[in-house]
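Note that this complex is displayed minus one protein chain, with the remaining chains in position.
Here is subunit A:
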Amino acid sequence: MGSTNSTLSKIPNVEELMQETGFTPAHIVRLYDRFEALDKEKTGHLRPQDFGAINRLAMNPIGDRIIGAFFSPGQETVDFHSFVRILAHFRPADKKHPKDPSMPEPVNSRTSKLKFAFQLYDQDKDGKISRAELLQVLRSMLEMQVTEEQLESIADRTIQEADLDKDDAISFEEFRKSLEKVNIDHKMSIRFLR
């Protein structure tokens, strides 16, 4: 596995990465080891099938969606930087750092996390969750016994509750508003990425 420093030196632009994501060197090394373990063919990039090889993801109703979230539009592979950047969304928020308006929004802020979650729904990236997209997600998360009519009624009610401007779709602002009571940091953080 090599020492921390030697591994770090293998990664290009690691300083920038740490700065951007807020990970510690130890974390970067751990993630790099994981990246390499996933990248079986040692190409330096991950493809969807590498993610697919993670067995437990197949047992997750939205596993494939999450895999998809790692790939930016148009890209077929994920390099280490993108990998880390996506995972950085799941860092617990830094409570201590004061909000610095001049700095860009940190990757693990509440807004960024919500954006990530929003993206999972909004596949066509039009900034709105349409009824069809919502139906897709619901379908994947509900047991097979649920009928289509029930599914549609749930989707309708959900949109009804959240849709404030009555355009039959949920925009990011409406999404954020509907979740204002939820402790996003708690729900979307993984401790060991701290």
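As a convention for this text, contacts are C-beta pairs under 8 Å (C-beta built on N, C-alpha and C of every residue); 3 or more make two chains touch, one makes a residue touch a chain; residues count from 1.
Going forward, contacts and distances are computed from a predicted model.
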| item | value |
| --- | --- |
| Undisplayed chain, where the name is taken from the UniProt record, one of "thiamine diphosphokinase", "EARP complex and GARP complex interacting protein 1", "Sodium/hydrogen exchanger" or "Annexin" | "Sodium/hydrogen exchanger" |
| Contact with the hidden chain (one of A:N13, A:T43 or A:Q150) | A:Q150 |
| Positions on subunit A where the hidden chain makes contact | 30-31, 34, 37-38, 40, 47-49, 51-68, 70-74, 76, 87, 90, 117, 120, 123, 132, 136-148, 150, 153-154, 157-158, 161-162, 170, 175, 178-179, 181-183, 186-188, 190-193 |
